[in-house]
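Moving on to chain A:
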Amino acid sequence: MALNSPVFPIPTGSLLALGALLFCIGLFGALTRRNLIIVLVSIELMLNAANINLVTFSRLGVNPSLAGQVFSLFTITVAAAEIAVGLALLLAIFRLRKSSEVHDLNVHKW
Partner candidate 1 sequence: MGLAFWFTILPLIAALLILVLPKLSSGVYRTLALAGGILSLILVLVGWFAFDGAASSVQLAGRIPWFTLPGLWHGHNLAVGLSFGVDGLSLPLATMTAVIGVLSLLAVPRDRQRARENYFWLSLALTGLLGVFTSQDLFTFLVALELVLFAVFFLVYLYGDPGHKEAAVKFLIYRGFSTVAFMVALVGLAWAAAGGYATASANAGNAVFTFNIPALTATLHQAISQWLSPAAASALFLVLLLGVFIEEAFVPFHTWLPTTHEHADPSTNMLIGGVVTKTGAYVLLRFGVGMLPGEVRHWGVLLAVFGVINILYGAFAAWSSKDWRRLIAYSGISHMGLVLLGVAALNTAGLQGAMFMLISSGLLTALLFFLTGAMKDRTTTLTIRSLGGLSKSMPVLSGFLLVAALGSLGLPLTSGFISEIQAFIGGFATYPAISFVGALGVVLSAVYLLYAMERTTFGPTAEGFLKLADARPFEYVPAVVLTGLVLLVGIYPDVIGHLFGLSAQALLRIGG
Partner candidate 2 sequence: MVEYAWLAPLLPLVGYVFLLALGRRAPEGLVAGISVILTFLSFLVSLAVFTALGSHPDATGAYTFRWLTLGTHSIDVGFQVTHLNALMLLVVSAVSTLVFLFSVGYMHKDERFSVFYQYLNLFVFSMMALVISPNLFQLYIFWEMVGLCSYLLIGFWYFKPEAALAAKKSFIVTRLGDVGLFIGIILLFLSSGSFDYSTVFQAATSGHLGLPWISSAHLTTLAAILVFTGAVGKSAQFPLHIWLPDAMEGPTPVSALIHAATMVAAGVYLVARTYPLFEASGVALTVVAWIGGITALLGALIALTQRDIKRVIAYSTISQLGYMMMGLGVGAYAYGMFHLFTHAFFKALLFLAAGSVIHAVDTQDLFEMGGLGKKMRITQWTFLFGALALAGVFPWAGFWSKDSIINATLQSGHIVLFWFAEIAAFCTAFYIFRVYFLTFHGKPKDEAKYAHAHEGSWVMTVPLIILAIMAFIAGFFNTGLNNYGLEKYLMADSPTGLIGHVYPDNVALMIASVALALLGILVAALMYWKPVISAEKLAQSLGGIYRLSFRKFYLDEIYYRLIVWTGKLIASIVDFFDRYILDAIVWLLGRAGYMGGVGLKYTQTGQVQTYSVIALFGLMILVAIAMFHVGGVF
């Protein structure tokens, strides 16, 4: 949906594309990287992709509103909390396994 507004030269499509790109990069990282930290970071990327979408829509959406930006603020906070917990857990497992590799999470199987 190419929906151009006279004020902003940047077309919405490209912003959404940016979001999608970020999302995919994040997803790829989350699925492939060996190191837990990188995986967490990739997940951050995905959340931010969503944020970009929200902000875009709140300005250039079908019927723009502030809700999107508010939403993104919430998201950022939540993401921060998530990462905090993530790092805590990472430390815990590092203490126990002396490794932060995703592959070493293999106690539970079958």
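Regarding selection, all candidates are chains of the complex that A comes from, given by their letters.
Just so we're on the same page, a residue touches a chain if its C-beta (ideal position, glycine included) is under 8 Å from a C-beta of that chain, and two chains touch if they have at least 3 such contacts; residues count from 1.
Nothing here was measured: the structure is a model prediction, and the numbers come from that model.
Trainee: Any idea which of 1 or 2 touches chain A in this complex?
Mentor: 2
Trainee: Which chain A residues qualify as touching candidate 2 in the complex?
Mentor: Chain A reaches candidate 2 through residues 1, 27, 30-32, 102-103, 105-110.
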